[in-house]
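Quick one: the structure is below, and I'll ask about it shortly.
For this depiction, one protein chain was excluded, whereas all remaining protein chains were kept in their positions.
Coming up: chain A.
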Amino acid sequence: MAAPTDFPDVVPMTGWGRTAPTLACVIRPRSYEEAAATVRSCGPRGSIARGLGRAYGDAAQNAGGVVLDMTGLDRIRSIDTTRGIVVCDAGVSLHRLMEVLLPLGWFVPVTPGTRYVTVGGAIGADIHGKNHHVSGSFSRHVTSLRLLTADGGVRSAARGTELFDATAGGMGLTGVILSATIELLPVETSLMSVDTERATDLDDLMTRLTATDHRYRYSVAWIDLLARGAATGRAVLTRGDHAAYDALPRRARRAPLAFRPGQLPAAPAYVPEGLLGRTTVGLFNELWYRKAPRRSTGRLQRLSAFFHPLDGVPHWNRVYGRSGFVQYQFVVGYGQEDALRQVVRRIARRGCPSFLAVLKRFGEGDPGWLSFPMPGWTLALDIPANLSGLGVFLDELDEVVASAGGRVYLAKDSRMRPELLAAMYPRLADFRALRAELDPRSVFRSDLSRRLGL
């Protein structure tokens, strides 16, 4: 059949989970003017900005429409090395920021499990990291941003304004973020001082996390969700802080701020289906749990190994095979520990082969209207999408989460029931109203916004 348009770059796209591909015309603007022109002429199916494609679901896809690949807008405009403030384009990746800023003694205030996200994506999804209990989400450190709106104009939004709060976590639906001003974190070295300990079951884990989280800037627990019975929820806790210069051994003091992330060969393009079944993942989990020391303190680790272990394997998402995988991340508030226990028990009983299950505690909630974090417990896990009955099973978990007043993370969602959205995100109505006013023709839309009716 003839190609639907004359654009050369009409390509099928998916999120990082590689499920539900749709076709879009990709345009890579090289200037703000080009971006504005693209938005003005994007046609009836609208447009959405996309960064490095690390959102797991369909947030940065736009079937039949235009996708603005923002990675061409990647200039760092200015760095204030005394106050620790950077102004940069939205297409700059956190990886690039780290490369530039670490030698100057500054670090990004919040980083998720990968460095390969853009600043625009970080604000659009209002990402969080292992330091949420101390530092909050990414956009809490953004003082202002410039937004390309539906009429093709550019607006400034300062922290604390409605437009800012709708954009932080707004999944790109208020406009295209062009640039941002970010407050940085001072560091003395590029190494982490890491404490590790094991927890024998979920309750042990929760007790340990609650009692000692406040002592660390970064804190996270890896849970073995295939362990059953008394060992249900056994976990390895990893907590750390930026290492002080004085804590470094003599050799490392020669280049205390060096940033040298290692990289392994990429995952092959074709991986047979079902490689990550219960047996393989079970074995991996057993090894991973046993490998962790019962207790170790003050171990020095590279930033990249501590924050972004998976970035070492390019295209690791391919290991799930052609049908891809879904990531399920939810949060339930403090006081709703029973809901968390119930979900963990159900996952363990069902035997979901997940080798990346991560539990952490969130601190204070963030002002973004559709921001995901709220004070409470958050659990994230990867599951192969071809697992039978998975859709129905996750729907049941959604019910538990929603009735406990919790929510599911939109940047990772690819399957949620639209009916639950309003219960999970109480400011949804405000968001919709602002969007209707700002973008009455729905110029900005994505597969996510169509699927959930955002």
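Please note the rule applied: a residue touches a chain if its C-beta (ideal position, glycine included) is under 8 Å from a C-beta of that chain, and two chains touch if they have at least 3 such contacts; residues count from 1.
The rule is simple: contacts and distances are computed from a predicted model.
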Notebook entry, point to check: Given the options "Decaprenylphospho-beta-D-erythro-pentofuranosid-2-ulose 2-reductase", "Glycosyl hydrolase", "Acyl-CoA dehydrogenase" or "Branched-chain amino acid transport system permease protein", which would UniProt use as the protein name of the unshown chain?
Noted result: "Decaprenylphospho-beta-D-erythro-pentofuranosid-2-ulose 2-reductase"
Next item on the list: Using the touch definition up top, pick the residue from A:35, A:48 or A:63 that touches the left-out chain.
Entry: A:63
Next item on the list: Among A:212, A:323, A:342 or A:442, single out the residue that touches the unshown chain.
Entry: A:323
Check: Which chain A residues would touch the chain omitted from the figure, given the whole complex?
Finding: 1, 4, 12, 17, 19-24, 45, 57-58, 62-65, 322-324, 326, 385-386, 390-392, 414-418, 447, 450-451
